[in-house]
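So, chain A:
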Amino acid sequence: MNAEPRILRTQAEETLALEFAAARTQLPGSPAIAAAREAAFAAFQKLGLPHRRTEPWRYTDLRALLRTVPPLAIGTSGDDVVVADLLPGLDRARLVVVDGAFRPELSDLSGLDGVTIRPLVDLLRDGDTRVGQQIAPLNDAVVSLNSALMVGGVAIDVPADARIARAIEIAHVTSSAVASHVRNLVTIGADASVRILETHLGPAGSAYQANIVTEATAGDRAKVIWAKLQSEGDAAVHLGTLAVSIATETQFDHLTLMTGAAISRAQTFVTYTGENARAGLFGATMIRGKQHADIALGVDHAVPNGASRELFKAVMDGRAEGVFQGRIVVRPDAQKTDGRMMTQGLLLSEDASFFVKPELEIFADDVQCAHGATSGEIDEDILFYLLSRGIPRAEAETLLVTAFLAEAIEGLGDEAIGDAFEEIARNWLATRGQEAA
Partner candidate 1 sequence: MLEIKNLHASIDGKEILRGVDLVVPTGEVHAIMGPNGSGKSTLSYVLAGRDGYDVTDGEIIFDGQNIVETPAEERAAAGVFLAFQYPLEIPGVATMTFLKAALNAQRKARGEDELTTPDFMRRVKAASEKLNVTQEMLRRPLNVGFSGGEKKRNEILQMALLEPKLAILDETDSGLDIDALRIVSEGVNALRSPDRSMLVITHYQRLLDHIVPDKVHVMSAGRIVRTGGPELALELEAKGYADYAGEPA
Partner candidate 2 sequence: MPAIQETVDQVRQIDVDQYKYGFVTDIESERAPKGLSEDIVRFISAKKNEPEWMLEWRLDAYRRWLTMTEPAWSRVQYPKIDFDDLYYYSAPKSTSGPKSLDEVDPELLAMYEKLGIPLREREILAGVEGASDRRVAVDAVFDSVSVVTTFKEELKKAGVIFCAISEAIREYPEIVKKYLGSVVPVTDNFYATLNSAVFSDGSFVYIPEGVRCPMELSTYFRINERNTGQFERTLIIAEKGAYVSYLEGCTAPMRDENQLHAAVVELVALEDAEIKYSTVQNWYPGDKDGKGGIYNFVTKRGDCRGDRSKISWTQVETGSAITWKYPSCILRGDDSQGEFYSIAVSNGYQQVDSGTKMLHLGKNTKSRIISKGIAAGRSDNTYRGLVSAHRKASGARNFTNCDSLLIGDKCGAHTVPYIESKNASAVFEHEATTSKIADDQLFYCLQRGLSSEEAVALIVNGFVKDVIQQLPMEFAVEAQKLISISLEGSVG
């Protein structure tokens, strides 16, 4: 007895091993980075693709979902790419990353005085030790895979005391059916204030795979607004990770809007390294057809007097599967932590599913932590109330669903971004029922 069942590698895992072997010498970076790539790939091989028994990935079984892996994107590709504007009317600077390569000629860097922007490959070449620092404690196969195969991305440095009024968009574009591994590094100095916007898009019908890892640090008293829009092509796989550490009195507000991709997972890991920091973490998922979208959250209260607020809303139509996994950890010394997490799912169709695992892990006694979760359909009583006032059913439903999502979107506390995201939500609802079966 007690024999470990032998785990066979899947076809996707085999392909990745071959690809890494073939690409290892072409991948950018100093010898130290090359060594780190080897270690990361070994770590990936040890873990394998996450599967049902990989607890943090319980509901997103990549081993089963990723049947094949498209070719790696290395070097410049997508020359003729046209970058769509998903957020018309929202003023922002724009850094365009195509298949992992930073493309200054497609970007708009105006209004970013004082901010340093470099292609990540420069940092890899210099062996910048900040690369890999924030993700080091994560034992996550997808992040390890990214560390092994990352080809580029951007590095943004916001100096101390800078007040950047214009939002900075990192537009991640995939041009064709490739696998791109993107790494970004965002460093925000003390007392700085900045708004970051992460967008993700690619061609419809193309089975590309985007694995984006962003490492960020926010200094003391920094004020950060960070919004992510995942609007990948309908056949894509999106695996996005943000690992951020926040310091003394940092205010960090984050919103993820998930609406694209066939299979997507957005993971956000927030670590408190200084006292009296506050994080607001919000999410809105809108999916339909056979889409699968997973938002995973790890909040690590490592020091006392931290506060976190989480509100996640998911709307599932068609046969879609929405997932939320949240974990708040309060470490033994993190007294006076105040953590509150709420997750709500709205199922618009008989065949939709919602899976939630909101977890609290608490080792300090002087804390106030709570979480709640609900799942259900549109409240018939409220719907009837609207119908009785003469509002047509479709309109009434749109009204209620928009209101449902708005609470999370507005939690971010940024009116301009909030308005733009709500517009996306309204558009999504307007096309309800029109999607291909």
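Just so we're on the same page, a contact is a pair of C-beta atoms (placed from the backbone, for glycine too) under 8 Å apart; a residue touches a chain by one contact, two chains touch by 3 or more; residues count from 1.
Selection criteria: all candidates are chains of the complex that A comes from, given by their letters.
Only a predicted model underlies this, so the values are computations on that prediction, with no experimental measurement involved.
Taking any copy into account, the candidate from 1 or 2 that touches chain A in the complex is 2. Contacts from chain A toward candidate 2 in the complex involve residues 1-4, 55, 58, 332, 335, 345, 347-377.
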